[in-house]
Structures are given as structure tokens and as C-alpha cells.
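The other protein chains are all here in position, but one chain of the complex has been omitted.
Lettered A, B and C in written order, each chain numbered from 1.
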Amino acid sequence: MIEQPMMAKICDIQEESPGVKTFFFKLNLNFEPGQFVMVWIPLLDEKPFTISYIQKDLVGISVLKRGVFTNAIHSKKIGDMLGIRGPYGRGFSLKPDSNSCVVGGGIGMASLATLVDRLNLVVDKRRGHVTVIQGARTAAEIIYQKRFRDMKLCTEDGTAGFRGTTVDLLKDLLKKQRFQKVYTCGPEKMLYKVVELCGEHGIECEVSLERYIKCGFGVCGQCDCSGQRVCIDGPIFNIQELSRMEDFGKITITKTGARVIH
Amino acid sequence: MIEQPMMAKICDIQEESPGVKTFFFKLNLNFEPGQFVMVWIPLLDEKPFTISYIQKDLVGISVLKRGVFTNAIHSKKIGDMLGIRGPYGRGFSLKPDSNSCVVGGGIGMASLATLVDRLNLVVDKRRGHVTVIQGARTAAEIIYQKRFRDMKLCTEDGTAGFRGTTVDLLKDLLKKQRFQKVYTCGPEKMLYKVVELCGEHGIECEVSLERYIKCGFGVCGQCDCSGQRVCIDGPIFNIQELSRMEDFGKITITKTGARVIH
Amino acid sequence: MSKINLSVNLCGIQLTNPTILASGILGTTKALLKRVAENGAGAVTIKSISVESREGHKNPTVITFEAGMLNAVGYSNPGVDAAAREFTNLQDVGVPVIASVIGTQKEDFVRVVDGLSAQRFSAIEIPLSCPHTPGFGLLAGQGTPQATFDITSAVRKVTKLPIFVKLSPNIPEICTIAKAAEDAGADAITAVNSMGPGMIINIESQKPILSFKAGGVTGDALRPIAVRCVYDLYKAIKIPIIGVGGISTGRHAIEMIMAGASAIGIGTGVYSRGIDVFRKVCEEISLWMQENGFDSIKSMVGAAHD
Partner (left out) sequence: MSKINLSVNLCGIQLTNPTILASGILGTTKALLKRVAENGAGAVTIKSISVESREGHKNPTVITFEAGMLNAVGYSNPGVDAAAREFTNLQDVGVPVIASVIGTQKEDFVRVVDGLSAQRFSAIEIPLSCPHTPGFGLLAGQGTPQATFDITSAVRKVTKLPIFVKLSPNIPEICTIAKAAEDAGADAITAVNSMGPGMIINIESQKPILSFKAGGVTGDALRPIAVRCVYDLYKAIKIPIIGVGGISTGRHAIEMIMAGASAIGIGTGVYSRGIDVFRKVCEEISLWMQENGFDSIKSMVGAAHD
């Protein structure tokens, strides 16, 4: 494989929330839920994003407006081009014969969206069920409102669904039902708590981590988390792996390579 | 494919005549009769030779002692190594359902040896027959004495077989029998006459040409014969192709690129 | 084939397409030049010619590796007199023929240009950049701005044909040298010659494979370096650039053109894609231009610059 971006034309744009837009491309990507692609704007920068939609030859990325780069993406129109390379990394490993819970916080939900689609496709209805928890600060930030069958919402301000965090909601659910597996993506503090909770309950858990990505294919060492390269050894790690990764939930590494507290 | 010599150990040496030795190697070559390999002696030179024996994983090259390089090969002992790259070129196209005549002059016989082996294997005995003509200056120069079923000899001095040239002998044979195809290799003057004769008789003919070989894979242009690269377009050419090659039988190109009369 | 117009005007020479056979590949005889023209080349370059005939290095002279080719042919050629006899009636070739002229000193270049002047060459290319032939190119110090200026000036005095000065990718100051050539009256820069030299050792025999031990690296390995040279040259000089190095597909050719090349040379591509690489590359360029809305080669030249 040659690790170079291919230019893809934006063929549709969908607003998911005031801060999040999904950009669609006609592209054939051999993408597994949990993987990511590098999105390039020539002369500007290149950053990692998940594929959040796969429909036949149509793929979409859902982008939260945050800084220079995501603002630049948001300013793109239908017909504009973006460079895409990948997919990269190790995806989720599905456990289709059981109840699972997918827990997304904020834009982390984008990384879980194709996983939910896939699970709903492969889970044997008699043996398992997929529950989705989406957490946001406030109702306006909820995305994919009508996309999934069983999605429970929670907001910090209570403007939609459960008032509280995804972790609170998951704790609540666990009182009533049992999950064999939890998949989660979101702020690392949240991930840490979800993992803790799953550990206490003896539930399998897979987490999608974020670190600063440069190469995306395992050579630059920029995305290190305790000796694991998030870009190629991850971004999906399971609970056993995370237990050996001291930095998880605590330390991240910046663009310069400096360690900073999470 | 990577065009680099692989070192092969000489596992046997066989004397074919006072001037010709065959060197055997354990090598797996995907070799077609008519093709050639480049033989390398490190720090000395690299020159083209035909594979003259193929027996399971054993291949042999028969080398006539002529100049610096072939003398150096002749001084090699069992256990010594030679570099081999190839095979190169386009081989003979077999016509197995008919009578054919294989005409070899001098060491040209080496280029035809695996062809005769192959023809004897594939020719339907009820429909065709393989006649071999080997010409040499004198009896001592005859090689592969006992190798082929029906081999007719001719020598310039009459010390073995017919007295005269291969062309004379072929002419003679043609009075008595019909060949559908003639394959030939030897001095170019002889090849030219064989082609002429075949033309007159309307016989298909394939010829193995020699030109100075450098790369062996079609880039250096050293082996040109009227716009055909002997190394890759040949070394086997048929009578139609030869009719469009003005240099055939007349002009050859030296190591420097100069045209000289054949 | 589509109806895209691939024609190029290079220093007044009209080419039907931008692909040129690079010097040293197949350019030994007029018959081979003709064959290459029939396979789609827009122009062809002969193998470099010196005053006297040269046997070149012993074999192996050309080998390949995972990323390209390694060669040290050593400028084998029959000398100017024989070359003048070989390359007569060049109109038979069907496309413009470029003479490649080498020498150990500037007087040699002049003598070869003189000796070939009766033949219908369309341009004179002077490679000052071979990395593996003692007495010539880099090994003779021809890759300095001063030597480049001197040799180019000397050739300029004896010919009215366009002069292409061919440079090495090795030299960090490639733009300075190109400017020296431009100042001396060169009409175009050919960028680049083979890189290095490099060496490949056969480990079983513990010996370098090439008889000259080291040789120039060409093909895929060279392409990014060649593209960067052309990109830098495009900013530094005003005369056109012939981009050479690792081109074997239409995409490669377009990349080189966007870097700043007005035409492109192909050498190693003859190995990797066959003698009809010229036709293939042209078809690929046409198709891409059609799909991407370009209608002339000229409109793509230098497009990668801000």
C-alpha cells in the first residue's frame, strides 16, 4: 500500500448538530468500525477522523468544529475535494452473540456509529441486543438523533434524556440488565470511568483512544500511549491491554512529544 | 523480478569435447528452450550462455573456450560458484505435430540441445520426427555424441559423418524428405544460408541470433539487429521477422556500438 | 485514444507529445530510435557520443533492485565518426532526434557537435552529470557552475540548434548550475541524470555486482528527487525544463509537468512497462486530462507552484 492521500469530492453535506457536519464522499474504503482515516487539506494540515457512515460506495466523516482544521473542513462545499488516506489502525472486535452497550461521549459517538450499524446487522436478535448511550453537554449537541434503534440519551444539563453523565447512566442500566460487552469512545476521563465500571462488573470492554496522530502507520512514535502506538496497535484497546497502559486516563503526549496531564 | 545474479555452486563438470565443458548447477530456473542466462564471474565480466541441460533441479551450461571469459569459466572446479541471472529472451515456438530438423553449427548446438530434448518429449511419434544435424570443423569438435536419437553429423574435413557443411547436408536431406520446421543456431553466415534454403522450400524456420549482450532485458540497446533487441525480442526470430531485419547475415554491432560486417 | 491534444513546443521543436526517450536507453542505432518513435515517443535521444569510440565498463553494466535500476555502462559508443554514419537521414525516424554529446574537455564537446552537424538532429543535449564514468561528468568536475558555463558557451558558439544541459540530482546547488547553463546560452535544462552513484553487493560472492562497483540509480527511487529538482529549477530559471527520473506512468508524467517540466524523459520505464511505455504514458495522460478538465500540456506546466 502507498500511504498518500487520494483526493475525494464532497458529494453531500449533512448537518448533525450546530457544531457537527457530516461530509460524504464516493469512495471504496475497506473500513472496519474503529479504524480511522487521515483527512488532508492541501497546504494546511492533515488530521485523523473516523468514518461515521458507510452506505454502499458512500462514506461519511462527521466533524466537530473545534479549531483551525475542523473549521476549514466546515467551510468546504459540495464539489470541493479533501484528501483521504487510510484506513488505519485496528478496529473493534465484535461479540455478536450477546448484549452489548455502546457508550459515546460527544463527538466520540462518530467513532462508534459504524460499529452500531454493524452490530445491529450481525447481532442475533434472539441472543443479543445493542443498547446505545449517547452523552452530550446539552440537547443541541446530540447527533444521529434518529439513526439507531435503541439509543438512550443523557445530557449534563438535563435538556435531553437522563441528566448526568454516560457513566451514571451506564451504572443505572447495569442495575437492571447485564451487558457482555461495552464499546466506548469519548473524553478519556469518561473512558477511564467506563473501564473502571466494566472492571468492577467483569464486563468485556473496548475503548477507542485518541492521541496526536502524525504518520498514522506506526513509524513516527508520536501517538504513544505507554509503548502502544494508538495509530496502529490501536486506536481500539481492550480492558486487559489498558490495564498495562499507565498513561491511560492520565497522560497524553502533545505534538512536540511533551507529556501533559490529561 | 530483480535482475541480479544469484550465485550457484558448480556441482558437476562434464567434458563434451576438447574445447567444450558443461558445468552443472542445482538451480530452479523457469527456462524455455532458446532462452539464455547471463553468467557472472565477480570482478571479471558477465556473458550470455544458453542452458544446455535441464534435468529436474539440475541445469547445465556448455561453454566453448574462446577468450578471456570462457577460459576463466573453464578453469572453475566443482564447488566453485558462478553468478546466474535470467532466463532472458523469447524461446523457440514448438511445432510438435510434424517433422522437424534441428540444425546446429559448432557451439550453436548448445542452444538447441534442450530444444531437441523437449521436441523428443512432445512430438507425437506417429505424426512427426526430429532430425538433428550437427556440423563441426572436425570430428574432435562434435559434442553431445550420444545424446540424441537421430543425429546426423557433418564435418568440414570429413573426419566424421558427411563431409561438408550443415547447409549442404540439409539440402541433401531435403531431396529425400520433407520438414515442416527447421530450428537453427550457429555462425550467422550458416544461419543466413539455412534461412535462404528454408525460404526456397517454403519451410518454417526459427533462428537463434547472437549479438553483444549487456543488460539482457531490453534497455541498453547494445544487442540491436535492425531495430530488434536480440536479448528480449529474440534471440529466437522466425523467417518472416528475419526478412525485415536488414542486418541479419550482414552486419553486427560491437561492444562500442560500431557496425561491423559479419 | 481520446482527442486531447498532447503536443508540446520545446524550444521551437514541435513534439506530438511530451514523452522523450532518455539518453542511454535504446539509443544505439537509428533502427531502434525508429522503433521507439513507432511506440509513441514524442522525441528520442541517442546514446551519448564521444570523440573516440569507447568500450565502456565491463559487464555487469545494468542491474535492477527493489526500487529501480543501477547502471554503470561507462559511455560505450562508437565515436563521433561512426555515429555520424549511423544517424543519417534522421527524418526516417519520424520524430525529432536529440543528439547527446559528451567529452572529457570542452574541445571534445565542440568536436562531436561539429562531427554530427551534417545530420538532422533537432537539438544537442550535453550531460555534465554522469556519476560513474571516469573522465566525464561529475567524475571530471563538469558539475560545477564554472565548468557548466564554459562547456555550454563553447558548444553555443558552434551550433544554432537548441542546447539542453543535463544536470545531476546529486548536487545541492542544482539551481546555481542551471543558471550558469542559462547564462551561457542553454535553451533548456534536462533534469536529471542518474543519481548517486549507488552500490549493490552480492553477499554470497562478497563483491559489488557492477564491474565498475558503483553506478547511477534510476527509476522509482529517483522520482521524488527528480520532481524536487524540477520544482526548484522552475522557480530559478526561465528556460524550459525536461523532467527525467522515474517516470513510467501518466500520473508520474503529470506530476513532473506540474512540478515545472515542459516535456518529460523516460529511461527505466522502458524496462518496467515495456518499449511501448511511451504510448501507455500518453494514453494515461490523455485520460487523466480528460477526466480532470485539462486541455493542453502547457496548462499543467508548473501547476504545483503557489
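Assume contacts are C-beta pairs under 8 Å (C-beta built on N, C-alpha and C of every residue); 3 or more make two chains touch, one makes a residue touch a chain.
Predicted model, so just to flag it, every value in this text is computed and none were measured.
Chemist: Taking the complete complex into account, tell me which visible chains touch the one left out.
Modeler: A, C
Chemist: Specify the residue from the set A:Q145, A:S226 or A:S243 that touches the hidden chain.
Modeler: Counting the whole complex, the residue in contact with the absent chain is A:S226.
Chemist: Which residue, C:V62, C:A186, C:I200 or C:C282, contacts the hidden chain when the whole complex is considered?
Modeler: Looking across C:V62, C:A186, C:I200 or C:C282, the contact with the absent chain belongs to C:I200.
Chemist: Specify the residue from the set C:V113, C:L138, C:A191 or C:I297 that touches the hidden chain.
Modeler: Result: among the candidates, C:L138 touches the missing chain.
Chemist: Decide which residue listed in A:K125, A:K175 or A:K255 touches the omitted chain of the complex.
Modeler: Looking across A:K125, A:K175 or A:K255, the contact with the absent chain belongs to A:K255.
Chemist: What does the interface between subunit A and the hidden chain look like in terms of residue numbers?
Modeler: Counting over the whole complex, subunit A touches the hidden chain at residues 1-7, 38, 40, 42-47, 81, 83, 85, 214-215, 217-222, 224, 226-227, 229, 247, 253-259.
Chemist: What subunit C residues would touch the chain not displayed?
Modeler: For subunit C, the residues touching the absent chain are 65-68, 70, 138, 170-172, 195-201, 203-204, 206-208, 213-214, 217, 219-225, 227-228, 231, 246, 251, 254-255, 258-259, 288, 292, 303-304.
As a working rule, only the chains that are shown with their structure count from here on.
Chemist: Could you classify the connectivity of these chains, where an edge means two chains touch, as line, ring, star, complete or other?
Modeler: Its topology fits none of the listed shapes; call it other.
Chemist: If we define chain centres by averaging CA atoms, which chain lands farthest from subunit C? Would you check?
Modeler: Farthest chain from subunit C, going by C-alpha centroids: A.
Chemist: When the C-alpha atoms of subunit B and subunit C are each averaged to a single point, how far apart are the two points in Å?
Modeler: 36
Chemist: Would you mind pulling out the distance in Å between where the CA atoms of subunit A average out and where those of subunit C do?
Modeler: 51
Chemist: Rounded to the nearest whole Å, what is the centre-to-centre distance of subunit A and subunit B, using the mean of the C-alpha atoms as each centre?
Modeler: 67
Chemist: Which parts of subunit A, given as residue numbers and ranges, touch two or more other chains?
Modeler: none
Chemist: What positions in subunit C touch 2 or more of the other chains?
Modeler: Where subunit C is concerned, no single residue meets two or more other chains.
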